[in-house]
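Heads up: the structure comes next, in structure tokens.
Only one protein chain is missing; all other protein chains are in place.
Chain naming follows the written order as A and B, and within any one chain the residues start at number 1.
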Amino acid sequence: MTDPGCYTRAAVTLADLARDLACRLEGDGSIEIARVAGIEDAGPGDVTFLANPKYASKLAATRASAVIADDSVTSAPCAILRTAQPYLVFANAVALLMPAARMAPGISPLASVDPTAELGGDVAIAPFVVGAGATIGVDCVIHAHVSIREDVVIGDRVVVQDAAVIGSDGFGFARRPDGTHQKIPQVGRIVIEDDVEIGAHAAVDRPAIGETRIGSGTKIDNLVQIAHGVRIGRNALLAAQVGIAGSTVLDDDVMMAGQSGVTGHVHLGRGAKVGAKSAVTKDVAAGHHVAGVPAGDVEEWREATVLVRRLPELRKAVADLEMRLAALEAKVK
Amino acid sequence: MTDPGCYTRAAVTLADLARDLACRLEGDGSIEIARVAGIEDAGPGDVTFLANPKYASKLAATRASAVIADDSVTSAPCAILRTAQPYLVFANAVALLMPAARMAPGISPLASVDPTAELGGDVAIAPFVVGAGATIGVDCVIHAHVSIREDVVIGDRVVVQDAAVIGSDGFGFARRPDGTHQKIPQVGRIVIEDDVEIGAHAAVDRPAIGETRIGSGTKIDNLVQIAHGVRIGRNALLAAQVGIAGSTVLDDDVMMAGQSGVTGHVHLGRGAKVGAKSAVTKDVAAGHHVAGVPAGDVEEWREATVLVRRLPELRKAVADLEMRLAALEAKVK
Partner (left out) sequence: MTDPGCYTRAAVTLADLARDLACRLEGDGSIEIARVAGIEDAGPGDVTFLANPKYASKLAATRASAVIADDSVTSAPCAILRTAQPYLVFANAVALLMPAARMAPGISPLASVDPTAELGGDVAIAPFVVGAGATIGVDCVIHAHVSIREDVVIGDRVVVQDAAVIGSDGFGFARRPDGTHQKIPQVGRIVIEDDVEIGAHAAVDRPAIGETRIGSGTKIDNLVQIAHGVRIGRNALLAAQVGIAGSTVLDDDVMMAGQSGVTGHVHLGRGAKVGAKSAVTKDVAAGHHVAGVPAGDVEEWREATVLVRRLPELRKAVADLEMRLAALEAKVK
């Protein structure tokens, strides 16, 4: 494969891209491609991808110049880069077009390396508190051991508690045919708006493409996981140890209680509430209060949990009915 | 509002406090108030608050000099600061009377800030390992990247594993009428008694008022969340990823298995045990072993989980009964 460095985020023709990605090109090879983007965000000059049939219906409306797809896609409003492995090729496309700002090898003077430790070649050790290209607004308090990685944008009056990490790589890997995992470079944007508070040991991950965004006034407690591409509205409250998987969207005023979680690619409407320990697996309507694993209406869940505890007596009632019915059947026969 | 700085933790008259908090005063305005305290801990010179009707019964016995309350409170053994927003006014009262030791703006020489990063005005970046006024006893081991914040008290022979945070701000916010959240300054005490061990990435939060306390000999595993105002007795064991919400009390010898949680303001008696993944939502008696979500007696929970798996056969048994009963009804008619 061509050295990713040779593109340096400049445009490449679709024909060259197809060759470098080992795809069959269907469409105009002279189109210039500069970026990889999601199917809904993509515009002219972007290549997008379709790896999950769940999103096939969105292809007709894409404004992308090209799509990476397998043979299940019969038509597209743009050029197609054919491959049997669209997700893997997407990973390669991000690596080619949007190379990650890799740390230069070396050891920061603020890192402590014991003289008896052995380090291999090209190791990079970095105690960055604030990485290259990061922007921090006025009147912020960044506590100890916080990591604000490269290019993160932080608004005004933001408080970050100790040891929080903003901008760590999202958990994105494409499975190779041999079962190993290829890292998808996580080179998207992260925006923390004004008046946000982020708890100790919270992690806000950087996406491969697009952005991760925390809306103004949102408060996040300790040990919370915000995966890549999550977008959270204004004034949301996330209690300790909450986890939100990739690309999920929380509208304004959402509240999630402790140790609850949300799967990826779902949408919680404005003011939705999630009970403690719950696992949200599908969209939640605005104002709705859900609980349970998988989460459903909170009142139904409460009723169900009471009945679960009473299952022994329900089973006994059924056994009694069976005996009485058998006796009656014998009598009537 | 008056600059919080002008009080510097000195006393203020109740009349002045009522004016600064925009409350209607019922009682003697000349009383001197120096502190905000919880309804049970408060004494003369303290103002307390009643924001949750659940605690109304405790008001009659308070020794506070004044209480912040709304119109649902008809009488009190002390002066009343009337407001429609008691929790929000409580937040303001803490800010006025107990100003947080805010970091001075500036960047610690032990912080690494990339030269290409942009920082707004008044930003404070601090890689404190041990904050101002903290006390650490003899023979302690504090591993790398630990944050021991201002005024934390740590006893003797305490071991703190890497990247643990002791003294981060509790997650306390009062909702303003416009839906945004006002931070309640977290300026209470934290005490870690002798022979405690605290795991990697564990977080022990500072309360707004009162204290967070970990009793001697208690051992806390990795990634555990101890919220503000939690009090834990001696020799408790908390496994990895446990979460304990605010103001909950664990007596001596409590054991909580991995990924379990306890809601706020409950009490676990001596030697209580909580099963893995469980969610405790109410008090647990001494010696009791609970499990499930919500947690109940462990044996009942085990029986219920077995019966849940057998629900398909129970439903089939009911369907069979329905058919047989209908047949019998037809015969007897």
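A few remarks follow.
The definition used in the following text is that contacts are C-beta pairs under 8 Å (C-beta built on N, C-alpha and C of every residue); 3 or more make two chains touch, one makes a residue touch a chain.
For clarity, every value in this text was computed on a predicted model and none was experimentally measured.
When the full complex is taken into account, the listed residue touching the unshown chain is A:S147, out of A:S147, A:T218 or A:S247. Among B:G172, B:G217, B:G246 or B:G269, the one in contact with the hidden chain is B:G217. In the complete complex, the hidden chain is touched by one of A:V165, A:V191, A:V266 or A:V298, namely A:V165. Interface with the hidden chain, as seen from subunit B, comprises residues 108, 110, 112, 126-146, 148, 150, 156, 159, 161-163, 195, 197, 199-201, 217, 219, 221-223, 235, 237, 239-241, 252-253, 258-259, 276-277, 293, 305, 308-309, 311-312, 314-315, 318, 321-322, 325, 328-329, 332. Contact between subunit A and the absent chain runs through residues 102-103, 110-114, 116-129, 144-145, 147, 149, 163, 165, 168-169, 171, 173, 179-181, 183, 201, 203, 205, 223, 225, 227, 241, 243, 245, 259, 261, 263, 279, 281, 293-294, 296, 300, 303-304, 307-308, 311, 314, 317-318, 321, 324-325, 328, 331-332.
By our rule, only the chains that are shown with their structure count from here on.
Rounded to a whole number, the gap between the C-alpha centres of subunit A and subunit B is 29 angstrom.
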